[in-house]
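One chain of protein is taken out of this complex; the other chains stay put.
Lettered A, B and C in written order, each chain numbered from 1.
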Amino acid sequence: MDLKYSAEYEAFREEVKAFLENNWPLKGEEAKLRRHQQQALFRQRAVEVGYLYRSVPRQFGGSEQPADVLKGQIIREEFGRVRAPVELPGVGTAMLVPTLLQCGSDWQKEYFIPKTLSGEYLWAQGYSEPNAGSDLASVKTRAELKDGKWLINGQKIWSTLAQYARFMFVMVRSEPNAEPRHAGLSYILVDLKQPGVTIRPLKQITGGEEFCEVFFDNAETPEDWIVGKPGEGWAVSKATLSHERSALGGASGSVSLFEKLVALAKSVEINGEPAIVDPTIRRRLAVLDGYVSSHLYSSYRQLSMSVNQQDPGLVTSMNKLISTNIGHDVARLARDLIGDDLMLSPPQDRKKEDGNEKWINQFIGSLGIAIAGGTSNIQRNVIAERGLGLPRE
Amino acid sequence: MDLKYSAEYEAFREEVKAFLENNWPLKGEEAKLRRHQQQALFRQRAVEVGYLYRSVPRQFGGSEQPADVLKGQIIREEFGRVRAPVELPGVGTAMLVPTLLQCGSDWQKEYFIPKTLSGEYLWAQGYSEPNAGSDLASVKTRAELKDGKWLINGQKIWSTLAQYARFMFVMVRSEPNAEPRHAGLSYILVDLKQPGVTIRPLKQITGGEEFCEVFFDNAETPEDWIVGKPGEGWAVSKATLSHERSALGGASGSVSLFEKLVALAKSVEINGEPAIVDPTIRRRLAVLDGYVSSHLYSSYRQLSMSVNQQDPGLVTSMNKLISTNIGHDVARLARDLIGDDLMLSPPQDRKKEDGNEKWINQFIGSLGIAIAGGTSNIQRNVIAERGLGLPRE
Amino acid sequence: MNFLLSQEQVEIQRAIAGFLSKSCPSTTLHEIYDREEPYEPSIWQGLIELGVGALIVPEAFGGLGMEMIDLALISEVLGANAAPVPLLGHALVTLAIMHGGSDDQKANWLPKLAAGEVVATVAFDEGGQTWLPEQWRLSSSTRLSGRKRFVPHGMQANLILVGLSGGGFALVDASAEGLSRCAQDGIDRTRPVAEFVFDQVVADPLPGAEGLAEKVRDAALVLLAADSFGGASRAVESAVSYATIREQFGQPIGRFQGLKHQLVNTAVEVEPSRGLYWFAAHAFDHIAGKAEHAAALAKAHLCDRYLQTARDTVEAHGGIGYTWECDVQIYVKRAMFNFAFMGQPAVHFDRAADLAGW
Partner (left out) sequence: MNFLLSQEQVEIQRAIAGFLSKSCPSTTLHEIYDREEPYEPSIWQGLIELGVGALIVPEAFGGLGMEMIDLALISEVLGANAAPVPLLGHALVTLAIMHGGSDDQKANWLPKLAAGEVVATVAFDEGGQTWLPEQWRLSSSTRLSGRKRFVPHGMQANLILVGLSGGGFALVDASAEGLSRCAQDGIDRTRPVAEFVFDQVVADPLPGAEGLAEKVRDAALVLLAADSFGGASRAVESAVSYATIREQFGQPIGRFQGLKHQLVNTAVEVEPSRGLYWFAAHAFDHIAGKAEHAAALAKAHLCDRYLQTARDTVEAHGGIGYTWECDVQIYVKRAMFNFAFMGQPAVHFDRAADLAGW
């Protein structure tokens, strides 16, 4: 057990630091570019030296580095420290690119990956439907091959930021009679900028609009915009490349949330004294510290085991539920700390000068986290059956 | 809404009080009798004036009074206040007598009820089996009619205090081929003092021995010791007479437990001060007060509705779970109040001079309450399906 | 011993519920909710016509002379329907004038309140959770200067009861010179809030009475508790009903024991607790020695349970529960208002502990 990094990795860390010192923030004339241009420029340079998109081949715009979980972690730590731009967020880079790398055809890789990595192509996800939330096998959206094109009809929902996306990867039913039901699914790519597609943003409980309903009414897509073969959609959607995605299981999010909560407790008052000295608040923070520290050390262990090609087992299936539980605990404590500000709406565009009402976003958002990407009960089923080995229903 | 009793009932209360003043504790020579003799004498007099066994006809040793939930409640309150003996506890008076009154034959009532009420006949319950805890339909213990006798073979478990009982009412499978399975059950009475019956007390987690395993190896019982007809066991076991059992749903138990807990918090110290002034203990007690008071007022409402022949609905199915939850909360608070005494064994025979370790009985016993008479999950199914109307599994 | 509603009380609850289901069904509620000024006078007016405004006003002043329990029962129904009406302020102003007003004030205001001719509200909080009479600092003179926040229906009200230092009260006309009102961006759009700044505003002090401020406080706590019970019960019902209809994996989700048991646990947190507000309302008028404790405990327990229940209900609805279109969001936010208004549960649990005499 050694919580320090080895000399080799410390040297790598110094390299990363030196790169960052020279390259972020941009200097001179470049510092006058618009923010997103600065970010694009920086990302390009970070790819060149091998720090971003490490699992993507150079020919598709990646930096093609051997997988190294620890280097990935060091890059995240150091980039985070100076708030340098990291890999673009979103389902395009996180889901579509790995899927194409594993299951896509050559032209699909060449056509889609580089512009997805550069941010030119934004993607939306088309999995959930009104009656198939966590139950993909129930997908009803149809795709029929007709005159060399897929004709698509149906409805998707919970498609994050689809209103801004250019393309969608969609789970469709192309083989209506296949049994079992999930054998009838295909994974196809669709251009959203066409008359057959209607996108309706859903206003969410916080007032923001992050999710959309997407309606397909004889929308079209070329025959070869399918990833994998017809009927392979289920398998394609499960494909994950061995890449360097954080093995931390969300622990850094838990830690930073907790740190913000402690800062909040220091800044507000209860009975005329800083809340942090209130005995019940103090005790509750310490109890939460137990959970947050558990999550953190658990993530250290998962990271170390990944590095050593070991399987951390049971706990990997638990990460989302652990984050969810911590989010709920933080929400309850924040609720009790912000006092009257609980009666205020959350600010729609975050600004530095926002008051405690910005915690409303966390208070309500913690519910969204519990629901998005598989509700807590779906998580529990997975943990029970895959993790604990309890009998399937 | 009126939390006082009407004049009629206040008059009844005065009557009860006057009776108690004259009759308990016993006076003069009678006060020299042994404790159980005094209790028996007192019970006999209380029956004569109509205060105990009110739903049982006079001919069987009861006091045969019209059902009156409020009078029942007043009797419980006033007898409780002076700690006068109430109806004998146990499954004989609480379950067997009402069942016989509703489903028994004349000779069964005459033969069994009076001596059960007097305490001469003690009963054990024979429902659960090792593989049929909450699932009565799975009962495997066989009874075959042979030469005018039932021959019984099988095993029962969780039979409370069977080691002291004379008789058992047993759920047996008499019609092995009946469908559905519960149509094959019969409700029979068995004399436990015979060679074919072996009783083995189970030592429980607290060290006491309240439950038994009972083995039947060609045990016998006369043909007419069946209650109802063969195959009617399921229905017979569900029979309940309209009697005056407490409509309070265990709330008085919750209240008195809470009062003891507050007394404990006053008597022990945390950080050199009475625990009752510790802010976190104080807050937790107040939160628990919310639940206990809810239970109490909910019981007032149930009582009032019963009196007025209204159905209190949903909440009646919740009483056990409410008591269980309060028991768990009390256990956690007691645990934190008794400090080092949590490391001590519970006293086996309660004495006045027992220290805080007597709370260990509550700490562990609260788990027994959660399990006995249908685990909390079985309770949840009942509430969900009968109370909330959620679909059955 | 009769801890039970009278037939009359049951019928009043039914009448209010019936009126709201017609005048303010979910679609109407959402429409009002999304307005720039989320207020619809006709609904309040309809309730006034049903006698809600006159309920506790003494008969001598054109009222019905009923009790806190009757008002609380209505508050439960309003909570169950998340009704966007100014009952809370109306009730507290009425009570304050009834028990602490001068004869002139009574004669002037009570008939108008009973008839719904004024929309009345209360201005208590001065920032930093100063909800309780002993925390008010606005100095009690006939000219008021200072600030009050979270005034419910503050932009709609004509008559404002202002809490003053020492637990006094003064009435202020909403159009008085020197009073500036500013809508706050409140989370609960069924009871929109405003911030008031007083600059030498003419005020009409109530002569007051022994324990008046405490009585008004306790009334607020009881009404919030009742509203919370109603809201929490409705939230449970809606989750149960959704679980019965919504299918996943080929069956109603309410058949899955996981969700089923969660719904039960939530219901068990709510259903038994109505007696807390019943008892507190009853004690308010009939058991002086227990009124304060009961009000504190009811507010703390029920507002706490309501918010947790509403959150649990969002989760039980899955993705739909997280949308603006779903009714649950309205309940979550009403629960947030009830939680914080007049002080958080923590405050009242601690008060209840002190009042219990431990």
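Criterion: a residue touches a chain if its C-beta (ideal position, glycine included) is under 8 Å from a C-beta of that chain, and two chains touch if they have at least 3 such contacts.
The structure displayed is predicted, hence computed values, not measured ones.
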**Request:** For the chain that is not shown, enumerate the shown chains it touches in the whole assembly.
**Result:** A, B, C
**Prompt:** Pick from A:26, A:86, A:199 or A:321: which residue touches the chain that isn't shown?
**Reply:** A:321
**Request:** Check the options A:265, A:337 or A:372 and report the residue that touches the missing chain.
**Result:** A:265
**Complete:** Touching the hidden chain, out of B:39, B:128 or B:155, is B:128
**Message:** One chain is left out of this view; which of B:80, B:176 or B:207 touches it in the full complex?
**Reply:** B:207
**Request:** May I ask you to list the residues on chain B that touch the chain which is not drawn?
**Result:** 128, 131-135, 138, 157-158, 202-205, 207, 211, 269, 280, 335-336, 339-340, 342-346, 360, 364, 367-368, 370-372, 375-377, 380-381
**Fill in**
Touching the unshown chain, chain C contributes residues 256-258, 260-261
**Asked** Residues of chain A in contact with the chain that isn't shown?
**Response** 1-6, 9, 70, 73, 262, 265-266, 276, 279, 282-283, 285-287, 289-291, 293-298, 300-301, 303-305, 307-308, 310, 314-315, 318, 321-322, 325, 377, 380-381, 383-384, 387-393
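Note that in this section only the chains that are shown with their structure count from here on.
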**Asked** Taking each chain's centre as the mean of its CA atoms, which one is farthest from the centre of chain B?
**Response** A
**Asked** Relative to the centroid of every protein C-alpha atom displayed, which chain's own C-alpha centroid is closest?
**Response** C
**Message:** Looking only at C-beta pair counts, which chain-chain interface has the most contacts?
**Reply:** B-C
**Message:** Using Cα averages as centroids, what's the distance between chain A and chain B in whole Å?
**Reply:** 55
**Item:** Residue list for chain C, restricted to those that touch at least two other chains
**Value:** 346
**Request:** For chain A, jot down the residues that touch at least 2 other chains.
**Result:** 280
